[in-house]
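The structure follows.
Only a portion of the chains appears, each positioned as in the full assembly.
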Amino acid sequence: MPYLPNTISDQQAMLDAIGVSSTDELFAMIPDALRLKRPLDLPPGMGELELTRHMTALAARNLPAGQSAGFLGGGSYDHFIPAVVDVIASRSEFYTAYTPYQPEASQGTLQAMFEYQTLITQLTGMDVSNASMYDGASAAVEAVLMALSATRRKRVAVARSVHPETRQVLETYLTNLDVAIDLVDVPEGAVVPDDAQRAVTEQTACLLVQQPNFFGCLEPMDELSRIAHAQGALLVTVVDPISLGLLKRPGEYGADLVAAEGQSLGCPMGFGGPYLGILACSEKFVRRMPGRLVGETTDRRGKRCYVLTLQTREQHIRREKATSNICTNQGLLALRASVYLALMGPQGMRQVAELCLQKTRYALEQLTAGGVLKPAFNRPVLKEFTLRAAGENAAKVVEKALAEGMLVGPSLGRWYPELDGCLLVAVTEKRTRDDIDRLASLLA
Amino acid sequence: MRNQQATQLLFELSRPGSAAPRLPACDVPQRPVGELLPAWALSEDVPPLPELSEPDVVRHYVNLSQLNMSVDTHFYPLGSCTMKYNPKRNERLASLPGLADLHPYQPESSIQGMLELLYECQAFLAEISGLPGVSLQPAAGAHGELTALLVAAAYYRNRGEQRSVVLLPDSAHGTNPASAAMAGFRVVSVGSTAEGMVDLDDLAANLDGQVAVLMITNPNTLGLFEGQIAEITRMVHDVGGLVYLDGANMNAIMGITRPGDFGADLMHFNPHKTFSGPHGGGGPGAGPIAVTGALEPFLPSPVVVKDGDRFRLDEDRPKSIGRVRGFFGNTGVLVRMFCYILTHGPDGLRRASENAVLNANYLLSRVKPFLSVPRGTRCMHEFVASASELKAQRGVSAMDVAKGLLDRGFHAPTVYFPLIVREALMIEPTETESKATLDAFVEALFRITEEDPQVLHDAPHTTPVSRPNEVQAARQPVLKAGKN
């Protein structure tokens, strides 16, 4: 076995020291009747070379979106990941450590997390960030749970333009919690303030909106913020971190709680995970925050240092009264996001957002030039837009692109029956004019 | 020798203008941003992020990393966390572009290899658990707990039963009660016997038609196998309840006994423990769950199914609880788990467990003579020592012991958990440590028990910082840079 350092004679010496004659004796605690009397039915073990062959063969049966002309969107994006991000995240001392329970031997992780928290507040304009959640969807749901507990209200208003999977997760989490969801429709690709007005009442804990929304369109955040706050509800926004190189920061339009899928910040698409749940809030909610928080303090010699703090919010202290059950989170992805942000800086973030914007606009024009595809909505977009396939159905468009090694979508029918025939197209800074032109000449 | 300058905060190292433009010029016709986006949506300025050059970023983080202990550098016997070796081959293979560069919404025909891999993962976990229904969606152990409890709730709802209570032993991990609460259950604690096992009388006293689920950890958090587990599960089943197994300690029993076979109805795995997924300084993990056939219809959607020789994501699961996260799951972690299981095979997994248990018992036998181990003379993959005598006699607490270990080049065990042991030191060596390392650790621990107590109160002495003032941190929280 490749990872067992003890030799037969080591094992014997250990058994002797313990005072048993075989390893089997050590399992005497397990009643015989419960023992598995056969080997597990699994493939036989493989050496590294065989495993490499096996995995390479499996990998070869996938088309890597990052290496083809990938225009897939819907919450996971093919942004460029600088080599430095991989280098730092693969430092043994970072990725083979665990939660920094021993702060004196974990200052690397702790300081990196503290910096991450700071970077996220800078990016979002919020007061406080935690050290990460599982993903964007679950972060959004935890934000809603915070709002529910902070307001002690029992209704949640949710724009239908929020990622449908986020809404599904919300439904799942709320099933047993006696909370009602009021959906705000989005007839024109974004929330109409009047509709929001109707949905948000004095019983509403929060209004959940996404910016840019799932269709790629911009929501009128200033107005929605006013509407929510007018009823004493909180504004919970889900943002695309890349968009914040250009768009107003949630703190600027008064969001109370912000969730985001941080994948765009230096994390591979990885077929959906591991991703990074970003969760930030205003100061006043800090003691309702789920998850880890790192704080600055001083050591016995007065030296600045960092520790996990406000742990009385957490499950290992508060158990059923904790703000959440989260324990293992997505630390390494938070590190990736930090390195990404540190490399990009303010100008870099602006540049990537603007490149997406310009290319997206170009792609929208090129793809709709022929009339086969039409923009589904007439609204400003940043890095993603919704197309309607005239005549043809969306799945066919996806297949047609795939046949040429290009990837578009997802198509929206499965989530929005009224948008059957529609699909998303996302254009990141990685796509070239040539990629776009090829796609357009194929589909437009 | 340490570079103190490079480990200043990013924000202190920042100098306006030092970050170079990183991206190519725009290759499509450009328009003023103001033409493309409405003014109300735009921020007036860029986010106030720090500005650093690439060399400075690299030096900062490489130096920061060296302030950590980690499995690749140190023995890391953090109980309940299974800090085993993280195979480098798994890292290499998980980053193959054909696995790492896949978008979650790619057409299924373009990801047959990935779907097969995930399908196999489901099958592997079903076999290892003895529970046929598997969902790979949860992102960590606690997430798996929550998911499974939601499955249980859906199951009862479907049967028209109202059950509101989750029982759990007082030795349970904090995530168990927290998950139960999040799932909408009321938590009732069951006591432990002097031997550290579930108190069957107390259990019986709490069992009634309100009990939805008993959450049990087996081997339990004391590192002991609940010998009465069959009786326990029978009792719960008798009142119509379900038994949830917290699988955090599966590293002790792979191929030896299966939760499904000892009566569990639901369980989660922690691939980042049992199956060597790196812990990443606090994740990512994964929390796949396995359930009985009766519960399978309620699992989250989608699952991977096989039609003929094609694999696809099945979202048509009418009884499903729905989703518990976006996209498929923490796939990258599952890929590493897959590599781990394939590397070991049935024989290897069993031997890994055997050696984990052997290492733990060896440590136990060597530590016992000088440090009390309140419950059990044998253990499974870990055991819980107590510094309470040491504290009484010499004033040396579990925390002092932990810090003394850091000075001697060992990561500390888990301390003060489980709550039912005073001054707990929960020690889990894992199977990937050598006898030589265990011997060195025992030696260090022994020296600590004889060390001048004041030296230990002041420890650690050799780490980049000494003990932080945690009270100050919590009283006046400084949660971001530049605040004070």
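Note that the chains are named A and B in the order they appear, and that numbering of residues resets to 1 at the start of each chain.
We adopt the following convention: a contact is a pair of C-beta atoms (placed from the backbone, for glycine too) under 8 Å apart; a residue touches a chain by one contact, two chains touch by 3 or more.
Source: prediction; values computed, not measured.
Novice: List, for each labelled chain kind, its number of copies in the complete complex.
Specialist: Formula for the entire complex, using the labels shown: A x2, B x2.
The rule is simple: only the chains that are shown with their structure count from here on.
Novice: Using Cα averages as centroids, what's the distance between chain A and chain B in whole Å?
Specialist: About 19 Å separates the centre of chain A from that of chain B.
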